[in-house]
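Excluded from the complex is one protein chain; the other protein chains are retained at their positions.
Let's look at chain A:
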Amino acid sequence: MQNAKIHKNHFYVSAPLKNGIGRYVCQLQRVTLKFCKTRGDSKGIRDFIESYLVDYAKSNPGVVVYLKPRRHRPAMLTMEFLNGERHELSCCQFDGFTVGQFLNLYTKCSGRQESRLINVQYTNHPSIQGPWTPWTNRNPEMAVADLIHDKKWREMYNKAPSATEMVLEMFKQQQISNQIQIEEKQAE
């Protein structure tokens, strides 16, 4: 896909007017069948009009069907949708059954302009637990913890001994070495 096309007409999946939450409304509002009475490539659409069109109109009373014979012009299907979009399909050299299949397809379309689907799923609420914050899953005790002086927290977060501890350790070592020296002297 070209880069220019990626940024063109993209959308998240959604139904027009929350269609289907209440009742379903067919989005195809009118269809115009344009055909020629003599051209060979209009034969399929003429067959469709003869054999299937009345059934289609009966089963879809919400769609207005117009027939527009035009001399020596190619056969066309023009679909108009509730959102104001207008789709056109050239059906030269189609057979009657194919015309019917395409019409059925467009009856079930939302009529959205042909565009790129950003993702196959969409939600207004991406997280059930709420957005992440610096305090998500943090121990409540931390709110009042003294990280520097409290030994429990220092061991957890700051493994290196503090200066005071180092001095105390040095003092202890000194005491021990002094003790040993004294003991050695006494032994002599």
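Definition applied: a contact is a pair of C-beta atoms (placed from the backbone, for glycine too) under 8 Å apart; a residue touches a chain by one contact, two chains touch by 3 or more; residues count from 1.
We take it that contacts and distances are computed from a predicted model.
Remark: of the listed names "Large ribosomal subunit protein mL44", "serine C-palmitoyltransferase", "Mediator of RNA polymerase II transcription subunit 20" or "MOCS2A", the one matching the undisplayed chain in UniProt is "Large ribosomal subunit protein mL44". Listed residues A:L17, A:V54, A:L147 or A:I176: the one in touch with the omitted chain is A:L17. Among A:I49, A:V63, A:L77 or A:V99, only A:V63 touches the chain left out of the display. Along chain A, the points of touch with the absent chain fall at residues 16-18, 21-23, 25-26, 29-30, 32, 61-64, 66, 68, 80, 82-84, 124-125, 130, 133-135, 138, 143.
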